[in-house]
Every structure is written in structure tokens, then in C-alpha cells.
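The complex appears here minus one protein chain, its other protein chains still in place.
Letters are used for the chains, namely A and B, taken in the order the chains are written, and counting of residues starts over at 1 for each.
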Amino acid sequence: MIYILQQSLNALQLGSIYALIALGYTMVYGILTMINFAHGDLFMVGAFFCFIVATFFKLPFIPTLLISMIGVGLLGVTIERVAYRPLRQAPRVSAVITALGVGILLESVMLVIYPYPQSVPTLLPNITWTIGGVTISLLQIIIILLSLGLMLLLDFIVRRTMVGMAMRAISWDKSVVPLLGVPLNLVISATFALGTSLGAAAGVMYSQAFPVIDPYMGVLIGWKAFISAVVGGIGNIRGAMIGGFILGGVEIMVAAFMPSTYRDFVAFTLLLILLIFRPYGILGQPRPQKV
Amino acid sequence: MLLQAKSVTHYFGGLCAVSDFNLDLEEGELVGIIGPNGAGKTTVFNLITGVYRATQGSIRFRDVELVGKRPNEITALGIARTFQNIRLFKELTVLDNVRIAAYNQMQYSPVEALFQIGRYSSEEKRILNNAMELLEVFKMDSYADELSKNLPYGLQRRLEIARAMATRPKLLLLDEPAAGINPNEIKQLMEFIQWIRQQFDLTIILIEHQMRLVMGICERLKVLDFGATIAEGLPLEIQNNPKVLEAYLGEEGGEL
Partner (left out) sequence: MDAQTVEKRNWRSRIGQRWDAIAENRRILPVLLVVGFLLSFAIPQFTLINPYYQLIIMYVGINIILATSLNLINGYMGEFSVGHAGFMAVGAYTAALLTMKVFPSNLVGYLFPLTILIAGSAAALVGLVVAIPSFKTRGDYLAIVTLAFNMIVKSVIENIEAIGGPRGIPGIDRLTTMPWVFFWTVLAVWCMRNFIYSNFGRGVLSIREDEIASDLMSVNTRQVKLLAFVISSFFAGVAGGLFAHLLQFISPRVFDILKSTDILIMVYLGGIGSIAGSILGATIFTVLLEALRPLGYYRMILMPLLLIFLMLYRPRGIMGLREFRWFIPSYEQIAIRLWRQKKEVPDASAG
């Protein structure tokens, strides 16, 4: 029982990281119907920002987090401006391939700067509590609470503010909304800024939890976060959060009760089974095709 | 009886798109379905052709039940259609558009295709000849190697009908053939529809907004509103039916 509780805590921690990254995928998809394959690598850049700021400027946790969120957010906006915007009218798949290229570019640039895995300095005091046999660390609490806070903030922005309303409107119909005076490009930039900075936050937290980082760390985690977004129903923000926690939960529980090498196998098989019964994810809705 | 629809009902979620639709169609008839926007006219076509599966009811074509069959099977039985907004294979040539519609008439296996052996070459020749003949009948053979997206609008509409005819239908469903055509061309279109009807010995169901067209060529009309059939009969009767005037014209204030 205690073991299960302990593992649930780990699942929450991993799930919140997946969920934060999945949000970036789902937001960009919702607004541009494009899979931003570079997103996993932006998460990696976030982790490296944390490493650089913490190692060379020796700043504490909160400023480090903010700096890397802002830095990666700016990077995300720039990528959209330079590489994706010119392709908005092109075949959809060209943008996806470009995104793939941007992802590889980010990996390679990082590889040139840091060819070897780096270890990130610990920014949070290593405090743990033991409650009824379950060990909780300060880091775990911060990761879970901070993620939840960021998600609530995002949910608030999307549902209650003008920018959020514009985002939802654009995801519904990209051609009409600009006619109503909504600055399309500005809203898309805002989406990228929000989505990528959430990814960066996940990167910072991940690098605190698993302090050895390398330029390829974003590939697998990125794909998994993407799968979380799909499980929840891509384009759906609450779906992405649910999907992230589900995937985190499944992975940790599989590793807890089976050989850990079965983790990917079980996770992806479950994904396929889910897609058979709910082809558009848990909260996703098929857009009816007009005949 | 060529086509018989019995109490066909279809729901989208909780929304009833078509309720209790009945139709008895004799061979050679030309029937029109009219009704305001969103009345469920195109849904009826989608139910007949298998794009949607009717929630309740039965549709029989020459005594074969259509409900539950896949669209390609239904087309192969002899029902073809056109679309409200043209749906050609845009990046493909005119010839390919027509040949694709002859898919199930081709008699060779995948292995014969992979190695170009056996019946491959004689069958390809047969289908190509059929396609070119059809295009010639529609006076489009000179466009055979043109990409269909490059055709002018009128020819695209004509190609869509030619493509439908390549499936060798007995029953043709025309979904708003006059959409986007200017009123002066309506008469031509009417003659064209009458011509293909005779040329190919067809039975036709027509969905239309343009009253002049419907009143001009349809022998029988059904009027739908909010999925329900509110009237049916001869064009003249429909014209004076108060229910139709209220539902169809009252709100839109259109001309009849």
C-alpha cells in the first residue's frame, strides 16, 4: 500500500512534466493544426538554459526558472516567425517537416556546444519528509504544485482573457477571425510564447529531478508528451493535462510492477487500444466532415 | 421499383437530421428534393450512398438493402452522385478522374499490376478506351491530359457528372447541379440533364435551390424542412401548397 502511494507520488511528478509539455503541442495544434515536432527539443533547450544560468550565474531557482521560460518563449516565437509563418499557406506536411528540421537543428546546435552530457547543479535544498512511510521531497512538491499552478494559469488565460478568447476563436475558424479585427499573427505568437515557455518550465523541473542532461533528451520525452496530448484529444487543453497524468501514471505503475523494460511496450499498446475505442482521444471531438 | 426508402431516420448526436423519410422511385423517373438550407436534403443523399448509416429504416435498391453497406459497394450496385461543392481529384488529370470511377470494372489482380503481366495490358486498354469514349460523349476528350483543377468551373461541373457516369449507374443523384451557375445558363443545364437522362437511360434524384430548374424538369417533388417531409406531389401542387409557402418561402421571402 505504501509502495503504491509512493509510486503514485512519482507518477504525479512525471505526469505533471508530461502534461506541461503536452500543453505546448496541443496549443499549437489547436491554433495551426500543425504538429510542432520541435517542441520536445524546446523542452531540452529549457533544461540547458537552466544548466547555464545555474552554473555560470549561480542564480536561485525562481529566477532561473523565469529566465529560461522567457528565453525559450522568445526562441519559440522566433522559430514560428522565421520557419513556420512563411509556410502557413503551403501544404500542411511541409510545415511538419520544417518543424522536424528545426528540432534536429536545435539538437545539433546544442551538441556542438555541449557534446557530452552535463550535470545540472541542484537549486533546491534537499529536504524530505516521511509521512506514514511515504517519502516526499521538497522538489516533488514544488514540481507538482508549480505545474498545477501553471496549468491553472493557462486555463484561466485561455478561458477568461481576450487573448484566450481569440485563441479559441482562431482554432475554430482561421479564415473568418481576422476579418473580425483579431490580430492573427499576434495571437499565434502569444500561443507559441505560452506553449514553449511551459515546455521550458518542464525542462527546468525535469533537469532538477533528473540532473544529467544531454541534447537528445527531448526526443523521447517530446514524443511521449505528444502522445499524452493525443490521448487527451489533441487541440484540447484540459485533455492534454489529463493525458499527461495518464501516461505518467501508466509508465510509473508498469515500472513498479513489471520489469521496467516493459514500460514503453505497455504504454504504447495501451495508447493503441485507447485509440481504437476513442479515435479522437478522451476529450477530443471529431470535426464533422461536410460531404 | 428501383429505389425504396422506408421510414429512414438519422440522428447526429441528439439532432434529428432526417426523420421518417419515405420515397418510392420507379425506373426512369426524375424526382426533385427541395427545402430550405439545413433541411436535410444532402443528408438524404449521404444516407442513400452510404456515407452515413441510417439510424433507423431501410433503403432498398432493386431489392438489395443498402443500409450497412459501404459507399463503394453501393456505387458498384449502380448509384452514382455528384457533390454540392465540386469534389474532383484536383491534382489528377481529367482522364484519371474518369478512370478512377471505373475502379471496380477493372479485372486484374494486384500481382498482375506489380509485374505488368496477365490481364494488365488488355484491361488497361479497355478502361482507357471506355474512359475516352465517355469523355468524347461529354465533349471533353480534348482535355483528357489536363489537370482537373485547371479546368474552368463549368467544365469541372461537367467532368463531375462524366466521372459519376463512369461508374455506370442506373440511378444518378445530383446535388445542386445549378450551384454557381448564372441564371442564363439554367436552360442549358436543364437540357443537359434531360440529355444525359435519355442518353444513359437514367433515373435521377435532384436536390436544388433554383426553383426555375426544379419546376422545369422534375416530374415529382418532395419538400423537406427540419428533416421532415412536409409535402410531396407534382410541381404545380407544391407551388400552391400553403405549408410549403410558409416553411420554405415565408422565411426566406424568395421567389417561386
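Simple rule for what comes next: a contact is a pair of C-beta atoms (placed from the backbone, for glycine too) under 8 Å apart; a residue touches a chain by one contact, two chains touch by 3 or more.
Computed from a predicted model, the values in this text were never measured in an experiment.
Interface note: of A:Leu100, A:Ile157, A:Ala209 or A:Ile282, the residue touching the hidden chain in the full complex is A:Leu100. Among B:Thr49, B:Gln156 or B:Asn241, only B:Thr49 touches the chain left out of the display.
Only one residue from B:Asn22, B:Asn104 or B:Asn150 touches the chain missing from this view: B:Asn104. Taking the complete complex into account, A:Ile227 is the one of A:Leu9, A:Val28, A:Ile188 or A:Ile227 that touches the chain left out.
The chain not shown here touches chain B at positions 49, 51, 70-72, 75-76, 80-81, 83, 87-92, 95-96, 99-104, 106, 108, 110, 113-116, 120-125, 127-129, 132, 141-142, 144-145, 163-164, 166-167. Those residues of chain A that touch the chain absent from the view are 29, 35, 83, 86-87, 90-91, 93-98, 100-105, 107-109, 111-112, 115, 219-220, 223, 226-227, 230, 234, 259, 261-262, 264-265, 268-269, 271-272, 275-276, 279-280, 289, 291.
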